[in-house]
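I'd like to ask you about the structure that follows.
With one protein chain removed, the remaining protein chains of the complex are shown where they sit.
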Amino acid sequence: MKIIGINGSPRKANTYTLLKILLQSAEKTYSAKTEIIELRRKKIKPCIGCFKCSDQTEEDYACPSLKGDDMEEIITQLIEADGIIFGSPVYFGGVTAQLKAFMDRTQPLLRYSKNKFKNCLRNKVGGALVVGGNRNGGLEATIQGIHHYCFIQDMVVVGTGPDEQPGCYLGAAGFSGTHPTKGSRVLDAVLSDPLAVYSAEVLGRRVGEMCNIIEAGR
Amino acid sequence: MKIIGINGSPRKANTYTLLKILLQSAEKTYSAKTEIIELRRKKIKPCIGCFKCSDQTEEDYACPSLKGDDMEEIITQLIEADGIIFGSPVYFGGVTAQLKAFMDRTQPLLRYSKNKFKNCLRNKVGGALVVGGNRNGGLEATIQGIHHYCFIQDMVVVGTGPDEQPGCYLGAAGFSGTHPTKGSRVLDAVLSDPLAVYSAEVLGRRVGEMCNIIEAGR
Amino acid sequence: MKIIGINGSPRKANTYTLLKILLQSAEKTYSAKTEIIELRRKKIKPCIGCFKCSDQTEEDYACPSLKGDDMEEIITQLIEADGIIFGSPVYFGGVTAQLKAFMDRTQPLLRYSKNKFKNCLRNKVGGALVVGGNRNGGLEATIQGIHHYCFIQDMVVVGTGPDEQPGCYLGAAGFSGTHPTKGSRVLDAVLSDPLAVYSAEVLGRRVGEMCNIIEAGR
Partner (left out) sequence: MKIIGINGSPRKANTYTLLKILLQSAEKTYSAKTEIIELRRKKIKPCIGCFKCSDQTEEDYACPSLKGDDMEEIITQLIEADGIIFGSPVYFGGVTAQLKAFMDRTQPLLRYSKNKFKNCLRNKVGGALVVGGNRNGGLEATIQGIHHYCFIQDMVVVGTGPDEQPGCYLGAAGFSGTHPTKGSRVLDAVLSDPLAVYSAEVLGRRVGEMCNIIEAGR
């Protein structure tokens, strides 16, 4: 079982910390192999809406227009995964522009493609991990945005599982604004938020459980 | 395989029509047994927030406070299902009060229970079917509300699958306002909406497919 | 200036407590007259989708089908208001069935009416107040559902204003699960949540401010 975490944060900070906890939980409980893809270290140009990816039939590149940046490599990695966690700090009630750029560039993986990438995320298990500097500051909305993406890619979407006090039903959700003056500047502030840690652990187990079921059931 | 459709409409009209199409699609493709529960024929008192369902340990009734209405029977039916479709016309951007009353009364099925109903919807496959009288009139928001419910009940949530032109990625979505003067008053108006019919058919297949996978994989 | 708070909770508990704080904040800062309508004390039958309210032209009753319950009286009160706060505990990621029943029954106030109730909530200021027993447990989604309602009624929608640390940008949001064993059973648990109290106070001021602006500007 392979679970990939995509980190949409421009910093190595709270989203990374929580994503690490989530993946370790899946490793421990389901012997999952895990990997974090740090978008901040990748070059990803935003989609230009040219529709070439939908029209091409034999081209090797997922995106004929912007080939040469890091998307091809990332797509290759994603194809290997059974589960994918999309992690983002909450920026204005949604994912970062960096994560959105990645999402938009997966257009060639959709049902509209005519080549080898078509529907390649189908039936992979999707989960969302978010970190907000304000309470009720867009965490749920950001998770719903990630889920929306997963549904469009025809993934299977799960929340945090049957545990009591999940910290958030929809996914892993951390609060990074715990420090009285430094707020979200503290790089591992989520470690002071027990429900954040707990929700990451339960989502890790929940995604692992569902990867197992789907692998066995297909 | 058993798939239950819950019809939250106060009328036998477009939501029923579309739900029937959806279930027939699952019957045809996956030999699913199906059943529609018509909430408009049931007596369901709204939850009074007494918390007794969470506290009781041996009580036979899911809800000790409101026992005697039709919820006990419906819950018994739901426990048999592999997949559940929640169907509703769009009323003010959300499900009907009737469907919400049903949802609220499933509190005893949550993780917080201490009796036999605890987590009984867990890993059932959930899907959403909605009918709106206005285009972009709350159909997506209503589906997201239904999905939110499913996540809280720890169900597995799927959208409309890999087909092109799904009519709606998130679930089955019909437009009932096609008649120039009668609008949604026309009881089977959704039959004039090819994307409504199509989205119901694909969601029926998608839920059936996922019930199969989960049944085989557990 | 008149601001009405509608309490959709089946209990006199945390939603009431927070709504009271919100309205007192508007009273103090803007000398607003305020009133709480307790839906739990009202008889409101759910909408049956008969469309009679849209078709009637001279009928005195907003709803010709269900006249005799308390909706007529509540509608008369709402017409007097400059601002309306919709308050609800979070039940399964949304408003209570009780509040939804009230919302659904305001269909005769919509743009589709042909009588005196048409568009009668237009340009009133709308705000949302919610109380959740779980962190990130649907508070944002419930507020968005209330806002959706307000937009459909063509109201003017505001969040919590320019203060720092609003507790929630979208509206007043309280956490009632503070007690380690009793959780939301504690009737005034939100008083232990400083951000809940603060967000109610700032939303009270924000709605008052906007009522003033709209009254002066029309």
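Order of writing sets the chain letters: A, B and C. Residues in each chain are counted from 1.
Just so it is clear, a contact is a pair of C-beta atoms (placed from the backbone, for glycine too) under 8 Å apart; a residue touches a chain by one contact, two chains touch by 3 or more.
None of these values were measured; they are calculated from a predicted model.
Asks: Using the touch definition given at the top, which of the shown chains does the missing chain touch?
Replies: A, B, C
Asks: Please identify which residue in A:Tyr30, A:Tyr61, A:Tyr91 or A:Tyr169 touches the non-displayed chain.
Replies: Here the residue in touch with the unshown chain is A:Tyr91.
Asks: Among C:Leu18, C:Val95, C:Val156 or C:Leu195, single out the residue that touches the unshown chain.
Replies: Of the listed residues, the one touching the omitted chain is C:Val156.
Asks: Touching the absent chain in the whole complex: find that residue among C:Gln77, C:Asn115 or C:Asn212.
Replies: Result: among the candidates, C:Asn212 touches the missing chain.
Asks: Out of C:Lys12, C:Lys28, C:Lys67 or C:Arg111, which touches the unshown chain?
Replies: Once the missing chain is taken into account, the touching residue is C:Arg111.
Asks: With the missing chain put back, which residues of chain C would touch it? List them for me.
Replies: Looking at chain C, the ones touching the missing chain are residues 111-112, 119, 122-123, 144, 147-148, 151-152, 154, 156-159, 161-164, 166, 169-170, 210, 212-218.
Asks: Pick out the residues on chain A that sit against the missing chain.
Replies: 9-11, 13, 46-49, 51, 89, 91-98, 100-101, 103-104, 106-107, 138, 141, 144-145, 148-149, 151-152, 184-185
Asks: Residue by residue, what part of chain B touches the chain that was omitted?
Replies: Within chain B, the residues that touch the unshown chain are 93, 134-141, 144, 165-170, 173, 195.
Convention: only the chains that are shown with their structure count from here on.
Asks: So how far apart, in whole Å, are chain A and chain C when each is placed at the average of its C-alpha atoms?
Replies: 35
Asks: Taking each chain's centre as the mean of its CA atoms, how far is chain B from chain C in angstrom?
Replies: 26
Asks: Pull out every residue in chain B that's touching 2 or more other chains.
Replies: In chain B, 144, 148, 151-152 touch at least two other chains.
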